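One chain of protein is taken out of this complex; the other chains stay put.
Order of writing sets the labels: A, B, C, D and E. Residues in every chain begin at 1.
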Amino acid sequence: MSWLPTLITKTPEEGYDLAIKLSRMAVKKTQPDDAARGAMRPDYANSADSLTQVSHVVATNFQTVAQANNFWRD
Amino acid sequence: MSWLPTLITKTPEEGYDLAIKLSRMAVKKTQPDDAARGAMRPDYANSADSLTQVSHVVATNFQTVAQANNFWRD
Amino acid sequence: MSWLPTLITKTPEEGYDLAIKLSRMAVKKTQPDDAARGAMRPDYANSADSLTQVSHVVATNFQTVAQANNFWRD
Amino acid sequence: MSWLPTLITKTPEEGYDLAIKLSRMAVKKTQPDDAARGAMRPDYANSADSLTQVSHVVATNFQTVAQANNFWRD
Amino acid sequence: MSWLPTLITKTPEEGYDLAIKLSRMAVKKTQPDDAARGAMRPDYANSADSLTQVSHVVATNFQTVAQANNFWRD
Partner (left out) sequence: MSWLPTLITKTPEEGYDLAIKLSRMAVKKTQPDDAARGAMRPDYANSADSLTQVSHVVATNFQTVAQANNFWRD
C-alpha cells in the first residue's frame, strides 16, 4: 500500500491532516533514522520560530491538497 | 463537530480569520501542550522577525481560503 | 465597517497597498499591543534582512489581491 | 502618475524588472528614509543568504507578473 | 537521457519522489562536488530547522508536480 494513494479527501479537516503528513514525509525521507528525528523533537516543539516554520510548510502543502479537492466546494 | 467544516466564509474578513486559525492549528498539532505553547508566546509576540514569519504563514493560508471563496467576487 | 470589506481595488497600486495592509494585520492580530509593536519598529526598519522578509509577505499577499482583481487586465 | 499603472509588460524581461520594482517598493514603504536604506545596502549586497532571500521575493513577484501577462505566450 | 524527461507520474507517491528529486537537483547544480555535499549532510540531517526548510522546498516542488498531473484526479 502506498503512503500516498490519493490527494482526495472527504473533508477539509482530513485534507489538513494529509498536508501535515506530506510535510513530515519529506523530513522522514531526508532523515530516515527514527531515533535521530525523535531526538530533535524538543528543539522544534519548544521553539516558537520553528513551529511557525512547520506551520508554513503545512500551509504550502494544504494549498496543494485544497486545490486537488476543488476546495471541497462541491 | 470538525474544527474545519468548510473553507467557505461569508466575507473576506471571516476568510482572513480562518487563515489565522489554519496557521495556528499546525502549531497546536505539532505542540499540543497548551502550557508549552503559552510559555513561548513572549518569544514571538515581542520579536519583529517572528511576527513577520507568522504573517507569512497567514498570507499563504489566506491565498488558499481566498481561492476557495473565488475571492468573494460574486 | 469591516477592515477588509473586499479584495477588489480600482488600480494595481491600490491593490499593492491592500497587500501591505493584509501583511500588517496578521502582526496586529498576533500582537495587539500598539506600544509593543511600536517598540519593535527600529528592529525591522533598520535591518535589511527583516525588510526583505516583510517584502516577501507583501509579495505573497499581492499575489492573492492581483488574482482577485484578475490582474486589473480588463 | 502611479508608480504601478499596470502589471502588463511588453516582454518577459520587462516583467522581471517590474518584479524587482515590486520587491523594492515594500521595503521603501516600510522604511521610507533613503539614507537609512542606503546605509543597509552593504549588509545585504555582501551577504549570500541576504541576496538569496532577495531573489526569493523577486521570484514570488515574478509569478504574479508572469500570470498577469499570460506568461507572454501570445 | 534527461534527468527530467517529464513532470508526469503514474501516482501521487511517484510525484512526491519527483518533487524531492527536483529539490535536490538545485543543490547539486549549485554545489556539484559530491564530497562537499556529503560533508554537509550531518549539518542538515540533524537539525530540525534545516529539515523543516528542506520540507518546504519539497512542498513547493510538489505543488508544481501535482498541478502538472492534474492532481492525479483522473
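Going forward, a contact is a pair of C-beta atoms (placed from the backbone, for glycine too) under 8 Å apart; a residue touches a chain by one contact, two chains touch by 3 or more.
It should be emphasised that the depicted structure is a prediction, and the values quoted were computed from it without experimental measurement.
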| item | value |
| --- | --- |
| Neighbouring displayed chains - absent chain, whole complex | D, E |
| Subunit D residues touching the omitted chain (full complex) | 11-13, 16, 20, 44-49, 51-56, 58-60, 62-63, 66-67, 71-73 |
| Residues from subunit E at the interface with the omitted partner, ascending | 2-8, 22-27, 29-31, 36, 40-41, 43-44, 49-50, 53-54, 56-57, 60-61, 63-64, 67-68 |
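Going forward, only the chains that are shown with their structure count from here on.
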| item | value |
| --- | --- |
| Classification of the subunit C:subunit D interface as same or different, half of numbers criterion | different |
| Gap in Å, rounded to a whole number, between the CA centres of subunit D and subunit B | 27 |
| Computed distance of Cα centres, subunit D from subunit A, in Å | 31 |
| Numbers and ranges of subunit D residues touching at least 2 other chains | none |
| Contact graph of the chains (line, ring, star, complete, other) | line |
